[in-house]
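Handing you a structure now.
For this view, one protein chain was removed and the others were kept in their places.
Presenting subunit A:
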Amino acid sequence: MTRKLALLALLVVAAFALSLMAGKLWIPPAAWFGHDANAAILFELRLPRAVLGLAIGAVLGLSGAVLQGYLRNPLADPGVVGVSSSAALGAVTAIVLGIASNPLILFGCAMAAAGGSMALLAALTWRQASAVQFILAGTVLASLSGALTAFVISIAPNPYAVAEVIDWLMGALTDRGMDDVRLALPFLLLGTVVLAATGPSLDALSLGEDTARSLGIRLGRLQALVVFGTGLTVGASVAVTGVVGFVGLIVPHLLRPVFGARPSALLLPSALGGAALVLIADSLCRLLPGAGEVRLGVAMALIGAPFFLWLLLKGRVAWN
């Protein structure tokens, strides 16, 4: 187990290094510490992007593992509880209103919308802390946010705003700087701590809600941790990168055969796996030929969907 974890951590280090090297200009490690023009690219562009990729991949993988454990459903990911789409709604609204030129305001709007929707989710489900209620309320919130986003786009005053929104919605790490890292990191870290605290309760929950309660698990408190932790991590990551899907869905699936199905044992591996996946995918985006760059969110879906289908057909996805 420890060896597998070490290997996975090594993969993350390698992916991080790849992310520093890869791009239209290949910067090998030997050139990392020289005093030339490369240093500017490395420290101004590549490093923040790699740090952000690492952090966002980690929280997406972690929150996916937590949500699958909490809902006891292998189909769960941050998308189903509506955090991503509500954060996107906040950001899109800011862009359409033309107040998004200040990254702080864009970030604030996305976080506020994510927080609002999580508060609504908590209010809708706190009376009965059950997974079915949670998933239904989350799905409704997700589609409501989606509809509101479409509405906001449709009343956009000019085509430039629409182009900007669509660009942003696709999700990317392009041109993110240290300011974005500084903005998001506190939320990501706090949310990670909150999510990591759910581990033992998630294990007990695999015996069902009644049994978990009989084992002394406070389901209301657990639900609050899940909602709060997901809101912080996924909200902040959507606020800086846009919507990057599939990571939270496929990473726990990939790692379950390797690390076992016990939810708490899957949290750290999923965080590492998510980080590696996003770093590698983002590096590949930059390495693809062409004038523009494939958006990370698009690349993730293009890699993720067929891959998930393959897992499904191979019968590696456990339904129970």
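We take it that a contact is a pair of C-beta atoms (placed from the backbone, for glycine too) under 8 Å apart; a residue touches a chain by one contact, two chains touch by 3 or more; residues count from 1.
One rule holds for everything that comes next: contacts and distances are computed from a predicted model.
Looking at UniProt, which of "Nodulation protein W", "ABC transporter", "NADH-quinone oxidoreductase subunit K" or "biotin carboxylase" names the chain we cannot see?
"ABC transporter"
For a quick check of understanding: of A:157, A:260 or A:306, which residue touches the chain that isn't displayed?
Checking the options A:157, A:260 or A:306, the one contacting the hidden chain is A:260.
With the missing chain put back, one of A:204, A:227 or A:243 would touch it. Which one?
The single option touching the absent chain is A:204.
Footprint of the hidden chain on subunit A, which residues?
Within subunit A, the residues touching the omitted chain are 72, 197, 199-201, 203-208, 210-211, 213-218, 260-263, 318, 320.
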